[in-house]
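A single protein chain has been omitted; all remaining protein chains appear in their positions.
And then chain A:
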Amino acid sequence: MSVNQHTHAGPPYGQPQPGYQGYQQPAYGGQPLPGVPHTQYGAYNGPMPGYQQPVPPQGSVRALPTSGAPPPASGTSLPSGHQGYSQFGQGDVQNGIPTSTAPMQRPPASQPFLPGSAPAPVSQPSTFQQYGPPPSSVQQLSNHMAGMTIGSTSISAPPPAGLGYGPPTSVPPVSGSFSATGSGLYAPYTASQGPPPPSVPQGLPLAQPPFSGQPVPTQRLPTEVPGFAPPPSSTGIGPSSYPPSTGPHPGPPMSGLHGPPPPTHPPQPGYQMQQNGSFGQVRGPQPNYSGAYPGTPNYGSQPGPPPKRLDPDSIPSPQLNELPPQQKPRHRIDPDAIPSPIQVIEDDRSNRGSEPFVTGVRGQVPPLVTTNFLVEDQGNASPRYIRCTSYNIPCTSDMAKQSQVPLAAVIKPLATLPPEETLPYLVDHGESGPVRCNRCKAYMCPFMQFIEGGRRFQCCFCSCVTEVPAHYFQHLDHTGKRVDFYDRPELSLGSYEFLATVDYCKNNKFPSPPAFIFMIDVSYNAVKSGLVRLICEELKSILDYLPREGNMEESAIRVGFVTYNKVLHFYNVKSSLAQPQMMVVSDVADMFVPLLDGFLVNVNESRTVIASLLDQIPEMFADTRETETVFGPVIQAGLEALKAAECAGKLFIFHTSLPIAEAPGKLKNRDDKKLINTDKEKTLFQPQTSFYSNLAKDCVAQGCCVDLFLFPNQYLDVATLGVVTYQTGGSIYKYAYFQLETDQDRFLNDLRRDVQKEVGFDAVMRVRTSTGIRATDFFGAFYMSNTTDVEMAGLDCDKTITVEFKHDDKLSEDSGALLQCALLYTSCAGQRRLRIHNLSLNCCTQLADLYRNCETDTLINYLAKYAYRGVLNSPVKAVRDSLINQCAQILACYRKNCASPSSAGQLILPECMKLLPVYLNCVLKSDVLQPGPEVTTDDRAYIRQLVTSMDVAETNVFFYPRLLPLTKADVDSDSLPAAIRNSEERLSKGDIYLLENGLNIFVWVGVNVQQALIQNLFGVSSFSQISSTLSTLPVLENPFSKKVRSIIDMLHLQRSRYMKLIIVKQEDKLEMLFKHFLVEDKSLTGGASYVDFLCHMHKEIRQLLS
């Protein structure tokens, strides 16, 4: 275990383990389970070792496993044994396999998936086993999917497991559901249970360890998602038996899976049992458990548990335990037994949230995005700037191909840092510009090697030796470091900025300060809805908050105003004028800017004229009857204006309708729902004319970034209108059916933030890498004119670029792999700068290392972007299939190469990827890939573009929304209530919940909520009086209301967009919409539930393996 832990990241995952541990050992309290559990695990470990061993750090565990081929690889690597199981967590699997026990545990879990049916009664035992294993590998919660297998393969799979188990147990329990298969399996389990203890121990230990490992970073890797099968296993077990114990781990159930108890969990056997139990639809088996449990004190403690354990359902939540196990649907896999995002998040938070993340070490996996942590830059870029899918890169492309794990970095070059962290220092290398490698032009960074007494330096990327410029020369100390190492940010920090020289400027001229141009649709719709008036009012105050650099007195940004419908109106707001002047350009076919002087002005100088203009605009168009609008010419106008002013800048376009007026870029309504699920569906995502792409090119060349605020009442073809925004690095905001009362706050907040946020212009980003890998693909809102340079007319602090790397040679473990992301941009004061982010990664020759250093959130970010781009060219179905396929291959590869051998029926997931299935399912179910009937084409296009620029934190919450039980909030503390999993069955009729996904906030009110709460929160006396049209909560002076509102405010602060607040009353119409976000459930549009999907994945994996 320890090993695992060491392995870094582990923590998050590790944490979950605790859960298990808890279960296993002393039950919950148990986590800590000091002595006893350990012993148990120990036992397991013993066996497990093999798996765990792989991970050198973890050391012991991994080492053991001979298989541990890759010692470091952590348990995962466990070659042989794992292979079979590969799918599943290594540990468990292995366990399972090796010992009959292990398998058994899983099986139960799995079963549900497969047939979903008969839970093997006995299975329980198997579960235990699984756990057992998990502990071992900790990371991988292998599930003995025996159960799973059962489902799928039915007999075949089971057999193995069965065999193992069979014997031991009595496992007759096989519930009907499992029926044939299951039963068989279970039987084995049960049997196993019996035996497990002995044998299992090994396996189990492994599994658990991972959990235990949680505490330790290392564990991550392994996280085998016991998920499938396991879920039942660990969780199931835990819960049932532990219910009480669960306490310790909030997420216990889940954790159970992961939760490899502390490495030590020797008592695995017990666990196994439990696990089995969890699966155990098998009531019958209970006995077994009991038997098994007996071993464990924990279990013992709870009398009830044993039986319950058997019942998978019971396992899920503590509460459930109380329910009569039988009542639960038998066939289901216990949702609590499958890996829980909540648990993982919580664990990571508690394990890694307290210590600053110090970036000095190569290849360190940072804490999860959901964890609050501080970063100390000691030579690598903060994870706020760069996150990678894996911090350990395979040395060869063969390995990379084999694993199918995409190597990608999610880069947010201008990310906002918390106030505690220091902004990148600005370095000025004088007239000759930044010091760079002669050959590859990499910028001076901490990894450059100074040689020959400091006279030259060797490039860390291409190894070319470059002369150190005289002015930059410095002596080296005895360690070969420059004496001024700590004085120079570029030698000691991961992120810093260079002041660019004129060579880095367009046309060899230093840029002028950028400009903001506000372009307001004044057609009938916009005027009538009050939008125009609102915008004008807001602009008056917002102009005082334009971004400024450092401590400058006033912003250097100049502003200009345009209104338009079928024609464009420019305004001369020169300070010397008494009244603004309006200039109408009706020649939309050939757009141009009618004035130069007076269009772009300094806000302070022209304040009165601007105010007068903004007062008059709503009046002037109050009686308009023009309903048609243009769009292409609007952008052209802005572009021309910036061209004329010879500066970069940003256009804020407020637009309401499909541009059907005769003009370039005129569009047709081509929305056609019939195309969905056909080969032509992709056309809905493609722009209907190439006009905007060409325009975008011009915009990028000029540094003209376009932000689009859309207020559609019907289809307006976001896919086409957004092209320019997208390619220029802008943002789209969409307010369908905009209504002043309900949407104004959201819009204004978005607008304010969008205007105020830090932004760079005319940016070019290049990512340089060590020889051996190369940035090959880029995702995000930008334009590329060649294959290496990412060009963005504008880049703000929220924009993220995902970069995929491919091997073009070998890497070496010694030197690792380096990334240097250089962003050349113009600051908001018009200063040309280079922002450099460096990141060093490890390289591995063992796949296990790869899997142990992965980050699922980042992976999902990449996969989502990849898939969302795919819909442009392929049918959505194909995109989904390839996503599933890729993930299956990733997991299969793990199972095959890293997990300890275990039953094929066992689903074994790497610790670090144990959430991959659940998140992937969320991606697959998202509106873009699987639209419901109420999702408009525009929504899909909008989301598609939105996601493409999201960072990891955003994709995380977007795909797996955060669900907070408000009624559980502690009104006295600042903290948020603990999140719960996104499933309807987690909701209680008596509570109020909040769900947020970065775009929306739902407040769900159960029908049985106490009147007092309703009164406190909504200011009405009964449930029926709650208005579902509220867009904000009433401000009421009571602790609960304050707390809820403060929570909402806090959430708003965390997100780059102001979320729309929707009140959902249980059993109300809107609840359908809300349920759409309960992503673990089956969706109405055909999206699979988490459990079902896990089964499906398992099946896929098994197919790959067979």
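One rule holds for everything that comes next: contacts are C-beta pairs under 8 Å (C-beta built on N, C-alpha and C of every residue); 3 or more make two chains touch, one makes a residue touch a chain; residues count from 1.
The working rule: contacts and distances are computed from a predicted model.
For the chain that is left out, the UniProt protein name among "Protein transport protein SEC23", "Integrator complex subunit 11", "ER membrane protein complex subunit 4" or "Alpha/beta hydrolase fold-3 domain-containing protein" is "Protein transport protein SEC23". Residue A:Pro580 is the one among A:Pro424, A:Gly560 or A:Pro580 that touches the chain not shown. Residue in contact with the omitted chain (choice from A:Asp590, A:Asp809, A:Asp1049 or A:Glu1067): A:Asp590. Remark: the omitted chain is touched by one listed residue; of A:Leu374, A:Val567, A:Met784 or A:Leu1070 this is A:Val567. Even with one chain removed from view, chain A keeps its contact list with that chain: residues 567, 569-571, 577, 579-587, 590, 592, 594-598, 612-613, 616, 619-620, 625, 627.
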